[in-house]
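With one protein chain removed, the remaining protein chains of the complex are shown where they sit.
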Amino acid sequence: MQIFPKTLNILPLALAFVTFVAGGAVTGIVWFYFSPKNFQVGYAPEQPVAYSHRLHAGQLGMDCRYCHANVESSAEAMVPPTQTCMGCHTLVKAQSPRLQVVRDSWASGEPIEWVRVHKLPDHAYFNHAAHLNAGVGCASCHGRIDQMEVVAISQPLGMGWCLDCHRNPGPHLRPRDQITNMAWEQTASEEAVQALAANVHPPENCSGCHR
Amino acid sequence: MTSPTKTNTTVESDERVASLLLAEYETPDGCADAAAKLRDAGYTKFDAHTPYPVHGMDAAMGMRDTPIGWIVLAMGMTGCLAGFLMMFWMNGIDYPLVIGGKPPDAIPSMVPVMFEMTILLSAFGAVFGLFGLCQLPRHHHPIFNSDRFARATDDHFFISVDASDPKFDLKKTRLLLEGTTPAHLELVEEYAS
Amino acid sequence: MSKREKYSFAAAPATAKKFWKSLEAKENPAAFAKAAEPEFPMGVGTVEDAASVSRRGFLTVATATAAAIGLEGCVRRPVEQILPYAQAPEYLNPGVPMHYATSVERRGEALGLLVTTHEGRPTKIEGNPEHPASLGSTDLLAQAMVLDLYDPDRSNAPKQGEAKKTFADVDALMASIVRTHSADAGAGLRILATPSISPSFLRLRAAVQQRFPQAKFYTWTPVNESNAREGARLAFGEPVVAHHDYQGAKIILSIDSDFLQTESGSIRSARRFADGRRLSQATDSMSRLYVVESTHSTTGANADHRLALAPSKITAYLRALAKELATAHRIELGPLGAALQGASNAGLPTKWISNVAKELVGARGRSVIVAGSRQPAAVHALVHALNAALGNHGATIVFSSVADTTETDQTASITAFAAGLEGAKTAIILGGNPVFDAPADLDLATKLARVETSLHFSGTHDETCHATKWHVPRAHELESWGDLRALDGTVTIQQPLIAPLFGGRTDLEVLAQLAGERNWRGYYVVRQTLRGAAGVQNGFESEWRRVLHRGFVAGSAEPPRPGVIDMSRVATALGRSEPAVDGFEAVFLACAKMLDGRHANNAWLLELPDPLTRITWDNVALLSPKTASELGVRNGDMIRVTRDGTSIELPAWKLPGQPDKAVGLLMGWGRKHAGRYGNDVGFDVYPLRRSDALHSAAVQVAKLAGSYPISQTQDHDSMEGRPIAIDGTLEEFKADPTFAIHRSPTPRTLPLWREVEYRGHKWGLVIDLGACTGCNTCVIACQSENNIPTVGKAMVAKGREMHWIRIDRYFVGEDANEPEVAFQPLACQQCEEAPCENVCPVEATAHSPEGLNDMAYNRCIGTRYCANNCPYKARRFNYFNWHTKNEADEEVPPTRQMQFNPNVTVRMRGVMEKCTYCVQRIETARTATKIAGRPMRDGDINVACAQACPSNAITFGDLNDAASRVSRQNQVSRHYKLLADIGAQPRTTFLAKVRNPNPEMSA
Partner (left out) sequence: MSEAHFTPVEEELAHGAESPIEYLGERNLLPPTMTMRQLTETVCAPTELKTPKAWWIGFGIALMGAGILGASVSWLLFKGVGVWGNNSPVSWAWDITNFVWWIGIGHAGTLISAILFLFRQKWRTSINRFAEAMTIFAVMCAGIYPGLHTGRPWFDYYMFPVPNSMVLWPQFKSPLMWDIFAVSTYFTVSALFWYVGLIPDLATLRDRSTGDTLPRKVRRFAYGFFSLGWRGSNRHWQHYERAYMILAGLSTPLVLSVHSIVSFDFATSVEPGWHTTIFPPYFVAGAVFSGFAMVLTLMLVCRSVFDMKDVVTMKHLELMNKIMLTTGSLVGYAYAMEFFVAYYSGNQYERYVFLNRAIGPYAWAYWSMIACNVIFPQVFWWKRMRTSIPVMFVISILINIGMWFERFVIIVTTLHRDYLPAVWGMYSPTIWDMGVYIGTFGFFFTCFLLFLRWLPMIALAEVKATLPNAHPRKSHAADHADDHGHDTNLAEEPTALPAE
């Protein structure tokens, strides 16, 4: 006897459609959306102090190392102590209400609770000193900090992204004196670039970054 | 199964068109003879419905060989190649690492996976090829309008002649089939939709 | 598996929270400045201030506290905070570890240490290469002491009875004590301290004595040098320290001395001993070690010939030997000769007398006889006499004076203290734990209870604190200012790496308060002592800075001198020989791990397998297999050891090589108030230890019903005739210098593929089995460097211990009662064709271009296939989350996390781990040298195990650098690869052990 309506005969077509089209779509979405590029980039938490890199690093043109002093000698790029802020702000904007938190910290000795922005997975041992001394500029990973009112992540910071540079460092290297130059552009010739990369041997094996 | 020429009665619209003639036989031989007759009479759009594959029926119906083997072969080779390329690219090209001091793109260790991929895709080829060639699933078919047809999956043998067959003529075809002494003969109709 | 989780105290349990609060309070600069006021008067802004501040610094960039935001379900990750300093300490570079020189006292020796601190947290201890006593290495206990610093059960406040008090109360109490005893000139004042080698301590003790002339000082520590001192006093008329040249000596005879592990100055002894036996080619010579001992010690395990004698027989043996020397070999012993007439060889193997005597005479001036601290003063005196007669004095043995010449026999001293407690008003106990470890017959607990005011200064609220009225936290060595005098006289500085985590005073500070010093803080005490010392008068500040930097006062070692011996006094001291005990004797052994019990709450040491029995988390009664079978006890069966009336019950254990009828009892176990790890672990043997027989005593032994579960890391003692820890005799070596590689040859097969070439660096490790003494220091060094967890007794029993490097111990030879021992340190061999890598489905373990067998923990999914396929079974698997909870579901305290090395991932549950050649050190050095713009040189990198090894048995370096130490070691002919026939091409290789037996002994 006839059990099913005629319309059910389109089932095979429907199934094919679902498997190929919908399946493909899902894969694509997952592939894109669940990637660091999507997860990381653009994360810009609000900070306890409305510190503007655009003002300090950009307009005032302060060098990164004025505050992140030990970045060339340490794995950590050290957030400056309140001390450093007070170095200027005892004279400049000494009464500004926006700096109240800083003054309180200085008075009480309690640290300012900055919110961490750039964070690699804990098992990835990134070393600022190593990269800076190899000629990787701040901007390469942190983007145009000097144009950020609030610091945001500008690069995926995923393993794939790291490897892109580790496999072909040349284009990302710059002269040592340009490390903190945010506006620096790669103008050197291909030969020059490769020459620069010649004595840089970024690891691609596990223990290079994971210990 | 009352009158010899019963047509099914459950009707929504009176618009009915002849869909196919359905002849029922007790034995495979009767069925096969009928098939042979239809073949010799030059019918093309007719079919035999049996509870199990009856041997000689293909010949009786004058069918050509099935191409499914070629589909499987193609799929199998695809699988083998895909497996090889996948491993060679992943371990050998995209991220070569020294594993146990061996070359990253060592071929011998790829053989098992290549083999399994071959089998897997071949199997897909066989099954989905089968569905494709048989145009299954097809849940609705006019032939199901016949109540007696249920025995086609039990112990009886049927011959159906499709109305769309160029040589199909209600009278002539019926005569032809009656000539094969079917246990039962009926006209299956389908609602024009 | 986060290297930063460890800083996150958000999840810490309530108790920990409390602790942390107090710590933050300490961090609050205002409060801190106030607390430190007496230490830093206004205006003083000197280097060491800053330095000490920086070491007190705790909050750092790295200490980021993860705190997930509750309601923002869609947040992409938990918000994490960065807490920079408000005021940054000078010289602190967050992320870059700093190293400070300090020191610790060990059995009368001062070990110079180099401590690594990360943002103010001491994490790793190394030896100070320039220090004469440590020579850049450390011993077992020094490696482990950093964990003691973070012991969660250290007392964190003074207590009166059980009531918590403050340090203000303590100061008040001290003041009142001073007041009372100013009245009676200290008549009622009794002070018991551990023997000190600190110049400051002696100075202050004198000052206190001066202030309270009637006050009495006593000295006690259960494992002490009194016998040696008294022996020296007999022989030379003054207590001197003997320095043995184990390197120069050709024949070494140890009379019950474990100079390689538990005796004083063991690091230097082990180094020199190994140096005297390193063979590189057939022409080299090596020393021969005879050991006569009353247990099976590490030294015995390294002997070429070993005689196990019941303790009472050892004196007899030495007398017999002396007599043989005097009579058979005409060695001039003067009046001593007469005293030895009585000596007989009864019950002693004659070949051990005749041959050893012959050997000693044959090596006049190039031999060493050394007596162990268990042996009575008379034996020490006799040994001095024999050495003198053999012309070893001034040649292989020199002497220097002791730090504290006034110190008397400690047994007498503690007995006097106990007696003196009657009618004492005040008893002050500085450190130690006498109620637990003093001779049982003194019954200190009840006597102390009668004293009106009694204080105990100690790190934990231990047994003694429960007997005294007051308990005051005592600062850990790494928290204290102090100074120590090494055996050779070198004045060594002890500087704090961190402010006392739980508060706490040092002995010096207590004495200084009693002595009424204005600046009683340790810092000033030490500076004043040093200033008082000769040579550092002018330009003190700069000298002080140099001393702090170097860790000791250069050139303060006193010139060694030969001793002038008085044979007649030795003769009289020798007196008649006591009859040998027949029947059972108990020998009280200093435990290589617990020492006297002070490390009882140190999980690393508790889980460390005993060098010979491989037992963890317990101590046992050691019996010889023969004795055990006579008693009908199997391993683990409970026995009762009775000494007139008093008895203890503990499990028996068969230790091949233990003398028959001698029951070896390891001291320091079975503590009641050690802490969460040490309480009721093992069995307390002190109840049998009396003032009349401190080191061995006649006992009765009875088998009890039932047995006790013991956790071992190795339960199979035989090598099954396989070429594993390969050893040979000197003859074999001279006949075929490459005998080892012939026993474990690498199969010669054509490769199926092109083998990997290692350009650039090629890291390799060579382990000299001839030098390894089996002391297990490397195991703890590795544990502290690589954040290796402890798993607890039950899990060890299951075979889940986590040590990356282990020391396999095999008994060689037919006779179970006289075995030879082979030690083999084994970690990941970094095979060039690693079987483990082939089978990992996810590339979690792969090879680096420099030949390391990398292990990416974060990639590991834990199939454990690699462990199966590792022929060396060098891989360890985290069956549980050892770092957050132990298998008994007890939270691991956050203080434990403070010890973690931030450069090593803390592995989580379900992850495989193993030795990586300390890859974090390699990468750190790589970065550093890159920045410095120079290539890495040999010695820039050293792995933790090699660095700690007292006998330099382990060498690490670049095999592609032909000049490197490791390359040279690799050329030594004793060289072989373990299980070479598997063809895994191990990168770590071994040098076979060569024994130097005397052919005549076997004849």
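Just so it is clear, A, B and C label the chains in written order, and each chain counts residues from 1 on its own.
Definition applied: a contact is a pair of C-beta atoms (placed from the backbone, for glycine too) under 8 Å apart; a residue touches a chain by one contact, two chains touch by 3 or more.
What you see is a predicted model, and the numbers here were worked out from it, not measured in a lab.
Of the options C:646, C:881 or C:960, the residue whose C-beta touches the omitted chain is C:881.
Considering B:117, B:163 or B:187, the position touching the chain not shown turns out to be B:117 (whole complex). Remark: the omitted chain is touched by one listed residue; of C:360, C:615 or C:912 this is C:912. Interface note for the absent chain: among C:211, C:703 or C:859, the touching residue is C:859. Considering the full assembly, C:872 is the residue among C:273, C:872, C:917 or C:990 that touches the omitted chain. Mapped onto subunit A, contacts with the missing chain fall at residues 1, 3-4, 31, 34-36, 156, 158-160, 163. In the full complex, subunit B touches the omitted chain through residues 27-29, 32-33, 35-36, 39-40, 47-66, 68-69, 72, 86-87, 90-91, 94-95, 97, 99-100, 102, 106, 109-110, 112-113, 115-117, 119-120, 122-124, 126-127, 129-131, 133-134, 136-141, 143-144, 149-155, 158. The chain not displayed touches subunit C at residues 714-722, 724, 795, 798-801, 806, 808-810, 824, 826, 835, 838-843, 846, 859-865, 867-869, 871-873, 875-881, 887, 908-912, 979, 982, 984.
Keep this in mind: only the chains that are shown with their structure count from here on.
Note on chain placement: the centre of subunit A and the centre of subunit C lie 46 Å apart, centres being C-alpha means.
Once the centre of each chain is set as its mean CA position, subunit A and subunit B turn out to be 59 Å apart.
With centres set at the average Cα position, the gap from subunit B to subunit C is 83 Å.
For subunit C, residues that reach two or more other chains under the stated contact definition are 846-849.
Among the residues of subunit A, those touching two or more other chains are numbered 205.
On subunit C, the positions that touch subunit B within their shared complex are 753-756, 832-835, 837-838, 840, 843, 846-849, 985.
Subunit B makes touch with subunit A in their complex at residues 95, 97, 131, 135-140, 144-145, 147, 150, 193. Across the interface of their complex, subunit B is touched by residues 1-9, 11-12, 163, 204-205 of subunit A.
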